[in-house]
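Supplied in structure tokens, the structure appears directly below.
Omission of a single protein chain aside, the complex is shown with its protein chains in their original locations.
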Amino acid sequence: MGLNLQYGLMRILNVSHGEFLMLGAYLTYWAHLVTGASPFVLLPAVLAVLFALGLVVHHLCFRRLADTTPEVEAFEAKSLLVGFGLMFLVQNAALLIWGADLRGYQYLARTVSIAGFDLAANRLAAFAGALVLSLGLILLLRATLIGKAVRAMMQSPTGARLVGIDVSRMHPAVFGVGLALAGVAGGLLSMVYEISPSMGEPYTVTALIVITLGGLGSVSGSLLGGLLLGIVEAVGMHLTSPSLKMVLSYGVFMAVLITRPNGLFAR
Amino acid sequence: MTRRRLLAVGAFVAAAGIVPLLLDDFLVSLALSCLMYVALATSWAMFSGATRYVSLGTSAFFGLGAYASAWSLAALPWPIVVMGGSLIAAAFAAVAGGAILHLRGTYFAVLTFGMSELVRHAITYGEKQYAGTVGRVLTAAPASLTVYYTLLAVTAAALVTAVLVRSSRFGLALAGIGADEQRAQTLGVPTRWVKVGGFALSAAFAGAAGATMAVRWTYVDPAAVFNPFIGLQTVLMAIVGGAMSLAGPVLAAIVFSLLTEFLRLRFPYVYLLVLGTLLIVAVLYLPRGLAGLWSGHASSGLPGEARRA
Partner (left out) sequence: MIRVLTFALTLALLLAGSTVDVPAQSEATPIKIGYAISRTGPFAPGAQVTQEPNYLLWAEQVNAAGGLSVKGQKRKIELISSDDRSDVETIVRTYEKLMTVDKVDLILPPWGSTANFAVAPLANKNGYPVLAPTALSMKLVDMKLPYFFSMLPQPYVLMQAAADMLAAQGVKTVAVIYMDDLFGLENIAAFEPAVKAKGIEIVDKKSYPLGVKDLSPVLRAIKEKNPDAFVGLTYPPDTILASKQAKEISFNPRVLHRGRYRLPALQERDGRRLRRGVGHRLVEREDEPGRARLLRRAREEVPEGARPLGERPLLGRPADPPGGHREGRRRPQGDPRVHRGGRACHDPRPAALQGLGGAVPRHRQPVDRRRLRGGVAGRPRDRADARAEARVEITR
């Protein structure tokens, strides 16, 4: 979701997205251990930290890149490289600070029974958190003036500039929001899973697939894409075996893109 | 022009050829991994650099080559094993390319990545289902010098092909697709076939490299040979070097391999930190890739700006 926003807006294909997710997870883990507070209370702090980090990263890397490379395609290629650089950096930093083994804490690890299904409370809470966040973002984009500005920039950067939107201030902010979302997602995940510095990459891959499935640059598309992939995986796993699940979900992904080259929900 | 480039390739191959005579095992094996990435990056740039179709599927071709080698090593003579790896990868690329090459830009990139994951899981599943195993042990491995010279031959072939393609009609067609696909089509270029052909050609070398390298590992399993890391590293090198040039990917593959190795062994705990920083700085301050470093002050014969179709 956050990744899609970044890409849609600025053509930054951030391959280090998962690393920021990992960072968010570690921050939550660490703050939870130190303060003992509920991870939910800590999430806004994580959000703020990663937003600030996003501004810094954008300022240091992508602003200069955007200045020196005007053409879109070259910019995409280069932002890919910068993403790799960031990936190495962040991963190594986490490795140094927290060590490479698995970490975890226990939060809401009791079982809740809903309509005959037993679900773990922390899973439920994480899911609810993610849903609230996504809906909040959609609402923000649809209903507010800022959202309108962001959408305008996605459609036409030059046009947006013409009607007086301050593109140079919006870009870092949106990049920051992207990272902040990744961070919060990481925080939510840390409630459910064990975390390690190498946890980010699979999420980057999944995120890329989901947004591509939903159509790049479309926020609600990525929400639906995510749901679709989730359903395919769950059903596939139930009907066959988890090993075949991956074949199935990649197969669906390829089939969708081959037939609908601009994503499932392209206009 | 082409002759000059071929001479340079010849010099490169000759230099690489005497490496095993001069250096110890470790440096030879370092040279080997440089060569592997030279072959991969060159073959990648041959297609993706020219057409601007960024493919993340190199690891699929590499892995297919490796598996081909695992399947046939015991039964067939070594040169045929390597060629078989390259043929299987190329055939797969031709089929897959026919299906996915109408996609552009990031969709294509993500799809090729998905493709390599799909191949990996499909092979895992197939092997498990029908062979009752996932990995394969390669016992009849050739000597390491044989591996080195085979890979050198593959690399040389990739370089020569890259040089020849550049000056051929086929190469011009690829470059035309990169510049403006619709216009190329209007001018009578059979874009579909050119794209599929280029994709398969590039895959052939990745497959050959995979088939050659696999025997060094004694044991191949999907996680090791379809390692996405190999594909990503290739793309990284090619773009850092300047994907449209000929020497750029070669230079970047060598520099990047050596640099990574140097940092990794010298600073085992912080090397990624250093590498990441260097990479970002390089991208930000070398806008034309490493190739841009010298093509600025060298004669125009160098390929940095030679792509004037």
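Each chain gets a letter, A and B, in the order it is written, and its residues are counted from 1.
Rule of thumb we're sticking to: contacts are C-beta pairs under 8 Å (C-beta built on N, C-alpha and C of every residue); 3 or more make two chains touch, one makes a residue touch a chain.
These numbers were taken from a predicted model, which means no experiment stands behind them.
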item: Missing chain: touched chains present in the view; value: A, B
item: Selected from B:I80, B:L145 or B:A223 as touching the chain missing from the view; value: B:A223
item: Footprint left on chain A by the chain that the document does not show; value: 29, 33, 91-92, 95, 99-106, 109, 111, 118-120, 123, 193-194, 196-199, 201-202, 233-234, 237-238, 241-243, 245-246
item: Residue numbers in chain B that touch the chain omitted from display; value: 5, 8-9, 11-12, 15, 23-27, 29-31, 33-34, 36, 121, 124, 128, 132-135, 137, 139, 213, 216-219, 221, 223-224, 227, 229-230, 247, 250-251, 254-255, 258-259, 261-262, 264-266, 268-269, 271-272, 294, 298
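Here, only the chains that are shown with their structure count from here on.
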item: Centre-of-Cα separation between chain B and chain A, whole angstrom; value: 30
item: Chain A-facing residues of chain B, complex; value: 52, 54, 99-100, 102-107, 109-111, 113-115, 117-118, 121-122, 124-125, 128, 228, 232, 235-236, 239-240, 243, 269-273, 275-280, 283-284, 287
item: Contact set on chain A toward chain B in their complex; value: 7, 13, 61, 64-65, 68-69, 73, 76-78, 80-82, 84-93, 95-96, 205, 208-209, 212, 216, 243-244, 246-247, 250-251, 253-254, 257-258, 261-263
